[in-house]
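For reference, the structure I am asking about is given below.
With one protein chain held back, the other chains of the complex are shown just where they sit.
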Amino acid sequence: MTRLKMGMVGGGIGSFIGDVHRKAASIDGMIDLVCGAFSSSTEKSLASAEALGIPKERAYGSFEEMILEEAKLPEEERMDFVSIVTPNHMHFPPAKMALEHGFHVICDKPMTLTLDEALELEKIVHSSGKVFALTHNYTGYPMVKQAKAMIAKGDLGDLRKVCAQYLQGWLATSVEKTGQKQAAWRVDPKKSGIGGALGDIGTHAENLVEYITGLQIEELAADLSAFGEGRTLDDDGNILLRFDNGAKGVMTFSQIATGEENNLGVKVYGTKGSIEWYQENPNELTVRWLENTKQIFTPGGNGGYPESSDYVRIPAGHPEGYLEGFATMYRSFAQELLNVKNNQSQSASPDFPTVKDGVRGMKFIYAAVESSNNNASWTKI
Amino acid sequence: MTRLKMGMVGGGIGSFIGDVHRKAASIDGMIDLVCGAFSSSTEKSLASAEALGIPKERAYGSFEEMILEEAKLPEEERMDFVSIVTPNHMHFPPAKMALEHGFHVICDKPMTLTLDEALELEKIVHSSGKVFALTHNYTGYPMVKQAKAMIAKGDLGDLRKVCAQYLQGWLATSVEKTGQKQAAWRVDPKKSGIGGALGDIGTHAENLVEYITGLQIEELAADLSAFGEGRTLDDDGNILLRFDNGAKGVMTFSQIATGEENNLGVKVYGTKGSIEWYQENPNELTVRWLENTKQIFTPGGNGGYPESSDYVRIPAGHPEGYLEGFATMYRSFAQELLNVKNNQSQSASPDFPTVKDGVRGMKFIYAAVESSNNNASWTKI
Amino acid sequence: MTRLKMGMVGGGIGSFIGDVHRKAASIDGMIDLVCGAFSSSTEKSLASAEALGIPKERAYGSFEEMILEEAKLPEEERMDFVSIVTPNHMHFPPAKMALEHGFHVICDKPMTLTLDEALELEKIVHSSGKVFALTHNYTGYPMVKQAKAMIAKGDLGDLRKVCAQYLQGWLATSVEKTGQKQAAWRVDPKKSGIGGALGDIGTHAENLVEYITGLQIEELAADLSAFGEGRTLDDDGNILLRFDNGAKGVMTFSQIATGEENNLGVKVYGTKGSIEWYQENPNELTVRWLENTKQIFTPGGNGGYPESSDYVRIPAGHPEGYLEGFATMYRSFAQELLNVKNNQSQSASPDFPTVKDGVRGMKFIYAAVESSNNNASWTKI
Partner (left out) sequence: MTRLKMGMVGGGIGSFIGDVHRKAASIDGMIDLVCGAFSSSTEKSLASAEALGIPKERAYGSFEEMILEEAKLPEEERMDFVSIVTPNHMHFPPAKMALEHGFHVICDKPMTLTLDEALELEKIVHSSGKVFALTHNYTGYPMVKQAKAMIAKGDLGDLRKVCAQYLQGWLATSVEKTGQKQAAWRVDPKKSGIGGALGDIGTHAENLVEYITGLQIEELAADLSAFGEGRTLDDDGNILLRFDNGAKGVMTFSQIATGEENNLGVKVYGTKGSIEWYQENPNELTVRWLENTKQIFTPGGNGGYPESSDYVRIPAGHPEGYLEGFATMYRSFAQELLNVKNNQSQSASPDFPTVKDGVRGMKFIYAAVESSNNNASWTKI
């Protein structure tokens, strides 16, 4: 099997999400990190390369340099794709340039700083003919796949009600004033965009809900708040949802939910049954039935669909976690690249979130902010 | 100890809630059921009395008869109070008459059919000088008391966010068309009032939230739905909440949440900590802290406050349930009656829900229906 | 319905188990407490009667007095049965005397102080023709009934493995030296018999295992310990089990398991499926299957057998607890007494633990102590 070569933008040593991407990319043995513009400081980029065992000549001081220099290398040597793990405002520029220079792209979420950028990026992706993936990693969990498959097959009947939550507490105090870098850029509209927690985690909840249900949120009524002193972006929100099939729902998210760690969860109710899943305990899917006894599905366990068990790396009872779910993004992306390398056409419905999901996430952010500015009036997505 | 004598309106043999009230009233050995107008049919009332071991001369064919006849009995023989366990439309008439004839009243919720009735009842209670209790039984659980006490003492800091849910699935299909009596009256506006699930379980969630937090919901934006075919009353709802201290919240309730049994739950987030509690697993209270390790409190367990452990009947680890929480309503009500019998004045803040809570619940129903009729516009309670 | 009249031996105000018996007896409205020898002190017995609303002429200073005096009363007035809630050494004398004077008996466990007493009591019960029940209350939980029914129907196939635990921590320190009465008699062989934790809670585990599985423990190898300073009776034990069908098992119990409250649990594995249940969360029964998805049964919930749901007092999702399980003992006992009153013969397999279970429990205690004294050698029960 040919292994794919990855170049990284951002993610210098010490960053949270860069390290996650690297580990996730490595788990399935399909991808090697070969170069990076790990920092806007050449010195720091070099230090990161050194620590990561990457030759210094492939540690670049900027994404522009990386893209230009790598493009000059012989095909069998140069990077196959770019992984973008910078704050939001630095997603669009490297994505655009990489695509335009013939590199595939995998990018962290939310996709861009603004909706305009998102719409432009969508055009660029299509015109480039390159593969673009967005790491809405929570869709990679086997039990999320199981829920999606059960709903798609009609096991739950017609869907009527959706409850989603994404609760964190790490911004309960003003940590952005203490030099915490992760917090600092997230509360800064110039780097985050118009959504705070909304963009950072609300989009995950939105994506998860639409992924599992196959429905689209048609309109919403959002009440966003900024509890943290001096914050201009939301750090908490409650949203009423109406779906395109007539289902109703509610979403709550927060980064000031004191004591919560990473409590993403979803409940979906249909006429025949319902599902319940939580990211912090990802290897259980609770399914309730109209007439039968409640069931607990597990990855690779009895009764699971192939749509789920195909994503399980280890036997039932051996818990997989966040990194494995994330790795599934990379594995599916890598598989698509290998297909393309083998002169197959791109998949019409690839097995990872795409630029379309990215646009949808940005529209969700914009609709929620507009609704909240209008005192939670109903706003179409 | 003098035992108190209870007369019951409604609750003939076979009824769900009548039996609950009887069991709850009996647990602590303070109350004897001595008479009842168990049914509007004298024959059925007699049969119920027979089954319950009550002499037939004290089985009445109507609440009017019961109140008038009991009032004629010598004081040491006649009932001390009336327990009203009928559908909503039959709360106000017997409550009013009982109070006006000098009997204390304990009544199921929601308090009345209409807000006007509620406001009138409030006046009657005050002018009667009698004790009136409303069985919002979920406030009787020891872990609810613990949560309330922790918040009152400031353990959680300033409250910012509240999430409440009350999810049932028993109306997921049109059971009201199958002769199920419980369902039939609940979907009938003439018997239920203007709220369906809203009145039946939404008011429990509202009461629980205000009880635990000590806050009041100031305004709300409600999206109510009737999913069941032909239903005119809501069987599902999602509500945005704003509290009088600036906290925000969200409430979701449903009786079409397929597979759910009686999933009432609440999460409250403050600046220093947060609590999470579910009625189906009532003997655990999860408390998360800004800086300390997550804790699980149990009734009578280590670290519980007296405000909670005083309500525990059996040692830690011996689970108490729904009936015990309900019994706490009766015990506190009975204690108040004994005080009054001993010529003490009524407590200014009695240890059970009162007519004030009942009025508040009706206002909540009316505000939510008005908001929903206005497409979820913000409406003051 | 005729209500039954109960006389109580022991259980003065302030006692733990006496209060439990009273509440349990009252829940289903079939039994009235009419008299008691609540304490060996006449004064204390009177005070208890007063607090319980029992006329002072029926508060007795000794069980002998109670039995003799009650026997003189007209049949429609005198107690129907005696409830014995004293420490172990005071079970046999009142049980024997009550039976011999024509009263039915319901008695706390373990049945007697010694095995000899147990064997003698068995004879007395049979010759008396009276009903005798032993309150192994944990068999009253609906999910225990469900497990038993599933096994009896063969749902789990042939049973192969049983794991039982009963873990408490309340004797982790020397509370018996602090004036704690509950602890004091339990560590005193003159009052407890030859088993400490073994008799107090080990017998519950033994009874539960045999009740659920329908198997008998054939032999055991026990390693008992007394960790508490100065204790002569065991406060901890681990036991290997061999059953009469060839199944193997293990039991662990302890009263020095620091932090544990009342953690009784059981797992049973058959060739087709298995069950898992814990007393502290009694409304869930986990069932694992050879080929199907794991299920969670709930009282009155979907898929439960009538053998379980017939014991549920309130709809699914309304948790029942320890008192309700205990109440089921009293209700079944009361029903048997009513049958006998109606001149029916005693049930061949009554729906409550009998003197036979009591003898078995005492044999279990004696076998375990003998085994432990022989360094955990295999010992037949």
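Letters A, B and C mark the chains in the order given here, with residues in each chain numbered from 1 onward.
Assume a residue touches a chain if its C-beta (ideal position, glycine included) is under 8 Å from a C-beta of that chain, and two chains touch if they have at least 3 such contacts.
None of the values given here were measured: they were computed from a predicted structure.
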Looking at the whole complex, which of C:H21, C:R288, C:H318 or C:R360 touches the chain that is not displayed? C:R288
The one residue from C:G169, C:G300 or C:G361 touching the chain left out of view is C:G169
Answer key for C:D223, C:E307 or C:E370 versus the chain not shown reads C:D223
Given that one chain is not shown, which residue among C:A257, C:V312, C:A334 or C:V355 touches it? C:A257
Need a quick check: the contact residues on subunit C for the chain that isn't drawn. 156-157, 160-161, 163, 165, 167, 169, 172-173, 221, 223, 225, 227, 236, 238, 240-242, 248-250, 252, 254, 256-260, 267, 269-274, 287-290, 294, 375-378
So which bits of subunit B touch the chain we can't see? 287, 289-298, 301-304
Those residues of subunit A that touch the unshown chain are 1-3, 16, 19-20, 22-23, 26-29, 33, 50-53, 168, 170, 259-263, 279-283, 298, 301-302, 313-324
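Note that only the chains that are shown with their structure count from here on.
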Cα centroid separation between subunit A and subunit C, in whole Å? 55
Whole-Å separation of chain centres (CA-atom averages), subunit B against subunit C: 34
Quick one: subunit A and subunit B, Cα centre-to-centre, how many Å? 43
Interface hub residues of subunit B, defined as touching at least two other chains: 259-260
